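Structure, as structure tokens:
Yeah, one chain of the complex is gone here, protein chain that is, but the others are all in their spots.
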Amino acid sequence: MAATSLIWLLDLARFMFPNVLVEPPTKFKIGPASDYPLGGVSTKWLAARGVWIVHTDQYKGRNLIYALASVCTHLGCTPNWLEGEQKYKCPCHGSGFYINGVNFEGPAPRPLERLGIKLASDGQLEVDKSVKFQEEMGQWEDSNSFVDGALA
Amino acid sequence: MNSLSLITSCLTLGSTDPHPNVTPSVLYGLGWLYLILFAMNAVWTWKSYHRDCHFRLPEFLGGMGMPNAAVWAMYSIALLLVSVTHLTCASVPEALRWFVMPDFAKSAIDFVVADARRYFAVTTFGFIGMLLLRNWLAKPSVGWVLLNLSLLFLCVSLTDWDFRQIVGKPDNVPIVAMLFIVGFFTWLFFYRANENDRRSALGKGPIEAENNEKVLTWPDLVYTEMICMIAVTALLILWGIALQAPLEEPASAVKTPNPSKAPWYFLGLQEMLVYYDPWLAGVVFPSVILGGMMAIPYIDFNKLGNGYYTFNERKFAITTFMFGFLPLWVGMIILGTFLRGPNWNVFGIYEFWDVHKLEALNNVNLSEYFWYGIGQPLPMAPAGADFWTQAPYILLRELVGFVAIGVYLGVLPMVMAMTVFKKFFLRMGFLRFMVFSNLVLMMAALPLKMVLRWAVNLKYFIAIPEWFFNV
Partner (left out) sequence: MSVGDYIRDSQIWKSVFRHPAPYDRRNRVVVMLTNFFLHLHPVSIKQQGIALSYTWCMGGITFFLFLVETITGVLLMFYYRPTLEWAFNDILALRDVTTLGIMREIHRWGAHAMVITVWLHMYRVFLTGSYKPPREFNWVVGVILLKLTLLLSFTGYLLPWDQLAIWAITVGSNMARATPVLGHEGPGFQFLNLGGYDLITNASDARFLLLGSRFVGEETLNRFYILHCVAIPLAAAGLIAIHFWRVRKDGGISQPL
């Protein structure tokens, strides 16, 4: 009796998980690296795709271009890039991140996440939203999480 | 009314200030508010005349006896004059400059509320003061004075543009109403509880036990219910006509409004998120609150105070519950609704919501305090180590945090059982006492972390972002 009820309950839970999702493709091209000069945060893809393209040498002194997911690591609001103060500031609970994505104020527990980025065969940069790289796990060393800033 | 709105629009067009504090329409509206206040006090004066005693004027004024109602009568007449002045001189704001909140008062109030620390201190000490002064506060005339003061404060504050923006938002109007309603019922509780406590001191039973004959449900209860239903329906219809339900721009998944707030009844939880991580503030604590509330009847062993109002017979239970409901729940809702602005900064009620207001928020973990304090670097696993190699390093790094939490939730209950809560422990038994003490400690964990955040910028007791485990 108890076992049967449990099976029914689990089946019910499984039923609530859809098998097919209708969501936009995760890979997209963002143009040549030269569109992204050093020291800039591009908000060009923010509205459509939810990423910032960052070109900075402020993370461990290396000149890199990478894509940051515009999802606050606290509760998933979209932070605003404040050009004047050179930081991402989340409107929900005031978390702040440096230009390189590392958190420094407010309740966010960890840095913003990088997304996959690579140089496609046609010379354009391509972002892959299906993979993510977390700084605190040491994944920002992964070569799929950035491209060389000298390309720009 | 038409000519008046014409004047209003002319003045608004002509004025250069985009955020005018006083406009003719605001003053005109205030005139009606003062008129309502006058009507309330006129009724009160009449009741006071029939009920209240006399006081003696000082000698230099003749030393005659005067009914208390005379004071109320003079106050009511003053309100009537203020109201008439507003209604007739609304188009000449300069004539009404005496009824505007002065700037020094605004900055003084903003100084207190525009800071989570001072706000929390004010609500907590206000709560303690309310309990200590309950006998005095629960007198009808004191309650009436407090109601008048709060309404006058509201009226005068409405002359401020920023105050109007935040209080006048359609979704915030029920919260303003709720403050008055919660205040009224808390007052009513103390009024009735004090009466029963006085009777109990004289050896008499509670007032609820007197004149308690059975009556027929029809008509005594059924008619009350019907009147309530009609009143609620009328109120909802009026409310619906007066205030349009908010509808903002169509949803956009990429443009987060600033500030971005949860529905108002969850703002207490959102406030908790500033101090604790989502897994605690968003999942564990709400479950504990719900579970803890369900556990109340099984924890409370006090047989007294069942079915009547009393404070003295249930001091601990009522103080704890009220502390949770008033400063921690309702108080945090006020903070979240009226004081949290862009970037989740705290703003005064008369302060402009400046998106660029800066507030430093650099916080430090307990482990960092500990290891840097003893002059050591944080223990760190060699680069590229797998989970099982990393784990001991991480646990060592956060050891002091684990010890602190262990002491707080494991050892402290036993200390409490042997000291302050000895009587509770003896009557409750082990299991019940552990549940009770852990619930109390978890409730205290919020104010505790708030104080630590403000005092020493503490971020986490235990900080393991690698495992999403931050406390």
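Letters A and B name the chains as they come in the text, with residue numbers starting at 1 for each one.
Quick note on the criterion: a residue touches a chain if its C-beta (ideal position, glycine included) is under 8 Å from a C-beta of that chain, and two chains touch if they have at least 3 such contacts.
All of these numbers come straight from a predicted model, not from anything done at the bench.
**Q** Can you list the shown chains that the omitted chain is in contact with?
**A** A, B
**Q** Which of these touches the unseen chain: B:Leu216, B:Ile374, B:Leu431 or B:Ala455?
**A** For the chain that is not drawn, the touching residue is B:Leu216.
**Q** Out of A:Val41, A:Leu64 or A:Cys92, which residue would touch the omitted chain in the full complex?
**A** Of the candidates A:Val41, A:Leu64 or A:Cys92, A:Cys92 is in touch with the missing chain.
**Q** Pick out which of B:Ile318, B:Leu366 or B:Ile394 touches the chain that's been left out of the picture.
**A** Once the missing chain is taken into account, the touching residue is B:Ile318.
**Q** Which parts of chain B face the unshown chain closely enough to count as touching?
**A** 171, 174, 177-178, 181-182, 185, 188-189, 192-193, 205-222, 224-225, 228-229, 232-233, 235-237, 239-241, 243-253, 255-257, 260-266, 270, 273, 277-279, 281-284, 290, 293-294, 296-298, 300, 302-310, 314, 318, 321, 325, 387, 464, 467-469
**Q** Residue by residue, what part of chain A touches the chain that was omitted?
**A** 13, 16-18, 21-23, 75-77, 92
Following the convention adopted for this analysis, only the chains that are shown with their structure count from here on.
**Q** Approximately how many whole Å separate the CA-defined centres of chain A and chain B?
**A** A distance of 38 Å separates the two centres.
**Q** Please give the residue numbers of chain A that touch chain B in the complex, ascending.
**A** Touch list, chain A to chain B: 46-48, 50, 70, 74-75, 77-80, 84-85, 89-94, 96, 104-107, 109-110, 136-138.
**Q** Per the contact definition, I'd like the list of chain B residues that touch chain A in the complex.
**A** Against chain A, chain B makes touches at 253-260, 270, 273-275, 277-278, 282, 342-345, 356, 358-363, 383-384, 460, 463, 465-466, 468, 470.
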